[in-house]
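Only one protein chain is missing from this complex, and each of the others stays in its spot.
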Amino acid sequence: MPYEFRVTRRVEFNETDLAGIVHFSNFYRYMETVEQAFLRSLGHSVVMRQYDPPLGFPRVHASCDFRRPLHFEDLVELHLLVKEKRPRSLSYQIRFHRVEPDPLSDLAVGILTVVCVRKHADGTFEATPLPAGLADQIETAPAGLLAVPR
Amino acid sequence: MPYEFRVTRRVEFNETDLAGIVHFSNFYRYMETVEQAFLRSLGHSVVMRQYDPPLGFPRVHASCDFRRPLHFEDLVELHLLVKEKRPRSLSYQIRFHRVEPDPLSDLAVGILTVVCVRKHADGTFEATPLPAGLADQIETAPAGLLAVPR
Amino acid sequence: MPYEFRVTRRVEFNETDLAGIVHFSNFYRYMETVEQAFLRSLGHSVVMRQYDPPLGFPRVHASCDFRRPLHFEDLVELHLLVKEKRPRSLSYQIRFHRVEPDPLSDLAVGILTVVCVRKHADGTFEATPLPAGLADQIETAPAGLLAVPR
Partner (left out) sequence: MPYEFRVTRRVEFNETDLAGIVHFSNFYRYMETVEQAFLRSLGHSVVMRQYDPPLGFPRVHASCDFRRPLHFEDLVELHLLVKEKRPRSLSYQIRFHRVEPDPLSDLAVGILTVVCVRKHADGTFEATPLPAGLADQIETAPAGLLAVPR
């Protein structure tokens, strides 16, 4: 069963800041890029309108350690690993590897935790179990893979 | 009746890019900042959920001429003028004036045109007249004020 | 000689707004995505540090007409055409075509005009001719291609 996924992405001009590097807030957007590509690769979307009420996955925690910067036009690999699968939530480890111009692993390492919720018509959310069609498809990555070298 | 509005805003780090200036896409966000503050000043919101179906104001056109850049921590005045009021749409002129560190008028000049729509439950939009409570409150600015000096 | 370029891109969650559609400011970012991919396809970058002083391409004008919205996970083709090549500036037409879920041409059409500048050490810019290595590689698109059907 899948427990990891990778996509690459080239850093865009609008993602940089005056320090000449990718603004740190964009690393959190990149986390979402790979999370959502992972779900799509399994035939799902982070927006599940086919349920009534619809399901969604609000973020309850996100963190990132920034070791080295990314620059304009760098090619970066976003590497997602399933860190924890619970009945109502998923936690991902997301590792940032530079592919071009010169390879560098784990220049940043993040955690993203999302909770499955039912979205009521009045706008409120309520935690609910992950849909079986998703939970049955994924598993937690082996601990050895989740250990990030210094 | 009101035909103009002004807000000031300090440039944030995340709004700059590697050229050391505010990324041009953020000028369009600033346009929205002053548009929505203008509506709020009149007791309205750009999201009108009190109607059934709700009204909204999707953008149908936006343009901007960039004459001089904005830098980190500059204080900028966003100056909105009502350029045109039509039955179903509004067009604003938005002028960017630097207030600090040294004043500079019209460093950028934009146009924002929005259409009033009814938002149906299936996600489609349909143009509809501006609500009277809004249309009756605003008027087009005098032509002389809309002429931007070179 | 090249006068057009196309890239595709899938709409990301963070690019949407509460109206459920791509926020209009992101269309300007998408314009940059295809402009910069176009330059890369020709062996160039929008950041030309190999010159002394370095060259850059600040935006002096950008506009967009929004006809239909883009939604989360839509696949969009960004289609760039060279609209005008002048000694010191380039103007692009950028057309947005939905590829998935169902094709729709020209749901938005933009213009982006950039000026070639020398970037001095004190942060000021000065307009300068396009480098020959770039100007000689591109040409203006035929007028027929630049006519956008209603």
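The first chain written gets the first letter, and so on, giving A, B and C; residue counts start at 1 in each chain.
The criterion applied here is as follows: a contact is a pair of C-beta atoms (placed from the backbone, for glycine too) under 8 Å apart; a residue touches a chain by one contact, two chains touch by 3 or more.
Predicted model, so just to flag it, every value in this text is computed and none were measured.
A.B. asks: Of A:V47, A:L80 or A:C116, which one is in contact with the hidden chain?
C.D. replies: Here the residue in touch with the unshown chain is A:V47.
A.B. asks: Out of B:N14, B:S91, B:S105 or B:T128, point to the residue that touches the absent chain in the complete complex.
C.D. replies: Of the listed residues, the one touching the omitted chain is B:N14.
A.B. asks: Which parts of chain C face the unshown chain closely enough to count as touching?
C.D. replies: So the residues of chain C touching the unseen chain are 13-14, 16-18, 20-21, 23, 25, 72.
A.B. asks: Which positions on chain B touch the chain that was left off?
C.D. replies: Missing-chain contacts on chain B: residues 12-14, 29, 32-33, 36, 40, 45-47, 72-73.
A.B. asks: With the missing chain put back, which residues of chain A would touch it? List them for me.
C.D. replies: Its contact residues with the unshown chain are 18-21, 24-26, 28-29, 32, 47, 56, 58-67, 69, 111, 119, 123, 125.
Everything below uses one rule, namely that only the chains that are shown with their structure count from here on.
A.B. asks: Have a look at where chain A meets chain B and say same if over half of the interface residue numbers show up on both copies, different if under half do.
C.D. replies: same
A.B. asks: Where the centres are mean C-alpha positions, what is the separation of chain A from chain C, in Å?
C.D. replies: Whole-Å distance between the two chain centres: 28.
A.B. asks: For chain B versus chain C, what separation do you get between their C-alpha means, in angstrom?
C.D. replies: 23
A.B. asks: Rounded to a whole Å, what is the gap between the Cα centroids of chain A and chain B?
C.D. replies: 34
A.B. asks: Which positions in chain C touch two or more other chains at once?
C.D. replies: As it turns out, chain C has residues touching two or more other chains at 29, 32, 47.
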